[in-house]
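Structure incoming, see below.
With one protein chain held back, the other chains of the complex are shown just where they sit.
In this document, chain identifiers A and B correspond to the written order of the chains, with residue numbering beginning at 1 in each.
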Amino acid sequence: MTNSLREIEDNEVLFITGSNTKEAHPVIANMMLKARRKGAKIIIADPRRVPLVRFAELWLQQRPGTDIALLNTMAHVILKEGLINEQFINEQTTGFNDWRASLDAFTPEAGEKLTGVPKGDLVRAARIYGCSRRAAIYYTMGITQHAQGTANVNAVANLALLTGNIGRPFTGINPLRGQNNVQGACDAGCLPNVYPGYQRVDIPLVQQTFERAWAMPLSVRPGLAATEITGKALEGAVKALYVMGENPVLGDPNTEHTRKGFQKLDFLVVQDIFLTETGMLADVVLPATCFAEKDGTFINTDRRVQRVRKAVEPPGEAREDWRVIAELSKRLGYEMRYESPEEIFEELGRLWPALEGITYGRLERGGIQWPCPTRSHPGTEFLYKGGFPRGKVSFTAVSMAPPVERADREYPLVLTTGRNLFQYHFGSMTRRAAPIESHAGKPYAEIHPEDAEHMRISQDETVRVTSRRGSIRLTARITERVRRGEIFIPMHYAEAAVNVLTNNEALDAFSKTPEFKITAVKVERLAQEG
Amino acid sequence: MEKPINSISLVIDGKQISVPSGTTILDAAKQVGITIPALCYHPKVSRSGACRVCIVEVGGTLVTACTTPVSGGMEVITNSPYVENMRRDLIDLILSDHPYDCMVCQKTGECELQELAYKYSIRNPVFRGERRQYAQKDGNPFIDRDMEKCILCGRCVKICDEVQGVGAIDFAYKGFWAKVCPPFEQDLNCEFCGQCVMVCPTGALIGKNWVARGRYWNMREVESTCPYCGVGCTLSLHVKENEIVRVTAKEGRGVNDGLLCVKGRFGYQFVSSPDRLKTPLIRRRKGGDLEPATWDEALGVVASRLKRVKEQYGPDAIAGLSSARCTTEDNYLFQKFMRAAVGTNNVDHCARL
Partner (left out) sequence: MSTSSVEIKVCLGTSGNAAGGEEVLRLFRHYVFDRAVEARIGTRCEFRKVGCRGFCSKDVLVDVIINGSKTTYQSVKPIMVERIVDDHIVGGGPIPEWMAGDEYTSFHSKQYKIILGPCGEIDPENIDDYIRMNGYRAARKAVTKMTPDGVIDVVTQSGLRGRGGSGFSTGEKWRICRGQKNDTRYIIGNVGEVNRALAEGNPHAIIEGLLIGGYAIGAQKGYLYIRERYHLSVERLRTALDQARDKGFIGKDIFGSGFDFNIEFSFGTESFICGEETALMESIEGKRAMPRYRPPFPAEKGLWGMPTVINNAETFSNIPLIIGMGADWFSSIGTAESKGTKVFTLSGKVKNNGLVEIPMGMPLREIVYSIGGGIAGNRKLKAVQVGGPSGGIIPESMIDMGLDYESLRKVGSIVGSGGMVVFDDEDCIVSVTKFFVEFLQRESCGECTPCRIGTKRMLELLIKITDGTGEIEDLDTLNRLSGIMTASSLCGLGRTASNPFITSFNHFRDEYLAHIRDKKCPAGVCPALVVFMVVPEKCKGCGLCRKACPAGAVTGEIKKAHDINQELCIKCGACYKVCKLKAIKKQ
């Protein structure tokens, strides 16, 4: 997030796209509702009737995969109606004129044709967003989990640049992080191309710094992205895999493909708190501790470093992850000496100035948002205050490309995956919370009433959903939350694991994010099986 | 645009104070260290003036401190015998329609009504009569709703509507039999955020799984951060005998300022699940089962196998996946391990999933 959660309530306009905030980030939805009570307008662009639609001034129900058309059309209208922030564009951006030309085709009429949203609504949305200088954009996986994900993000950014809704309080481009510590994992350098603090591994100066700090020669070759590992394992290029606290068998697209890849490995070690589907394929499984059994920090979606504290003793012989890693490292001949997570955090701070001013001591009083370079720095509520770090930022022309898969005669429906309110991710935690499991313990597919009628499917009937890769069985939930021609299946249920269906080949070229939001499928009644 | 703030001077219990116009008597009193009892007022919701417990005397008449804005030259008395007797009687009235079962009530020790009964020493109530009794119990798995203990303060109704945007409960019926319930008195079926439980001043709304799991004063409270989504809500873990028996959030702490969702509030039982891994496991033969092992054996196997792969195929034949659920420190160490100990940049996590 460029801006802060606490600013949300004073937004004037909230443009929420591809985010089911009420279910995936419920407490942020509370803040958005507070903004609305204070008079803010909410615009939602989402193919699904997400719960927040009830509070929206305007709901744009675009066809899946047409986000770029929608965002570009809005930009077109903002330009045409003179709602742009010229001063901001002149002072802080480049490439405006080239980009502007790329929008010519995105008239409201064209936008309507491409997205299926009435042009009047597109124009209204553009006006509401464009007229405000306290407008913020919020998005999540609905924007990024596409083959066009990076382009989508650029199109979002263009809107903010065009109106100057960035770099000030109550504005910003705000991706909402899905998991508790995605931010922290990224910040700490668990990415194949960067060291901690987004410092690139392929820049020699950076590499030297880290070699010095870690007293070890380091590789300059960027590594493999998570979604590439299975493929490389199948090719035989990756032989061993160490998984800590992840369940790629359920999480990666195309489960069958993942399983095969992992089986082909020479060695798989999994470190987790439960025996997951991935753990069951492992050669060695190491029992780890959960959040309540260790000290450390999580970094949340608004870059806030917050303490995690040990509350209970771990079960049996389970050990803190950092101790396991340090011990392993020693056995591999690279000694790591730490007395506590606090020491580790301090080392990280020395390598990345954004965290340098933060200490466990300071965190006792509450979380601090990075960048926080010195002990007396209060932390940073919003980024890009008074300009971008690299001087000016550039508008990026983005054009529409069709999704990788499309509904056809054989697979006539478009599947979108995501979360529901009650369960979390692949369920290893929430499905072991008795009240949650008893309330929301059954997998289901949301189907539009007209599609259901067409296929003669009735409420709560068991159906089979099939894609080019596999099929799963679950219960039909007939609801107008989805558009006609689309179905939605939550990702949480191993017994109907939705990634059995998804496509491992549809990846965003830059970020390698899978296209979880568009898979062609068919739905059949089980009775027809005969 | 913000209105210009005018300052207003008044006297509360003889103490002179200046506050911005629009401030209520209740808030003004707080600033001079005077706490006025309040049962229906809650900072998170709009005011209703329902319980009347916050009455104070202004110029000989009673007004509710939580709803009445200060005005210039006002003289407020919060503790005259008239006010205190009236307040005592109001609490007495509430108690006359309340089950006297504090000794088994889960809310004991945290109950705002109990606190006031204690403060005013209401052992033998002046008022007596019929109590509401309800046979029907709500079957939802999260929240115990015991409407016999409800004092109709309306906090839950308001927080559900105003803060949560759900509106799952409302007042029904009239007079003495007025009742807070879901439409048609069905079982509660909502987002189960538990916001209502948080604000309920009495034992009318209680987490089902908290019941009989211990008294609050016998628990240790540990502040931590929620392990679920990226909002990063600040939690209080209530621990008894090495088990988390309740999760709450405190107002004024963290980005959530007291709010939580169903996962954060009611999704903690996995920690003590019997399914937890308790020892390392090793598959000693290809195709065989995973069998318990010692740490020494397990780590030995991992180290030697990784070493072998590295020697045979080079470091880039090894990859590591870390976790967005683990701490920043764990993640830092993991990538350092992959880069420095193994020698590859093949390290990633599930940010995109």
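Here, a contact is a pair of C-beta atoms (placed from the backbone, for glycine too) under 8 Å apart; a residue touches a chain by one contact, two chains touch by 3 or more.
Predicted model only: the values in this text are computed from it and were never measured.
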Among shown chains, those touching the left-out chain: B
Selected from B:R123, B:K174 or B:R285 as touching the chain missing from the view: B:K174
Touching residue (missing chain; options B:V11, B:V32, B:A50 or B:I77): B:A50
Identified contact with the non-displayed chain, of B:S21, B:T67, B:T108 or B:S236: B:T67
For subunit B, the residues touching the chain missing from this view: 47-53, 55, 61-62, 64, 67-69, 86, 89-90, 93-94, 96-97, 126-130, 151-152, 154, 170-171, 173-178
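Throughout what follows, only the chains that are shown with their structure count from here on.
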Separation of subunit A from subunit B, taking each centre as the mean of its C-alpha atoms, in whole Å: 27
Parts of subunit B lying in touch with subunit A, wherever the complex brings them together: 140-142, 162-165, 191-193, 208-209, 220, 222-234, 237, 239, 242-244, 253-256, 259-264, 266-273, 275-283, 290, 295, 298-303, 305-307, 309, 312-313, 315-353
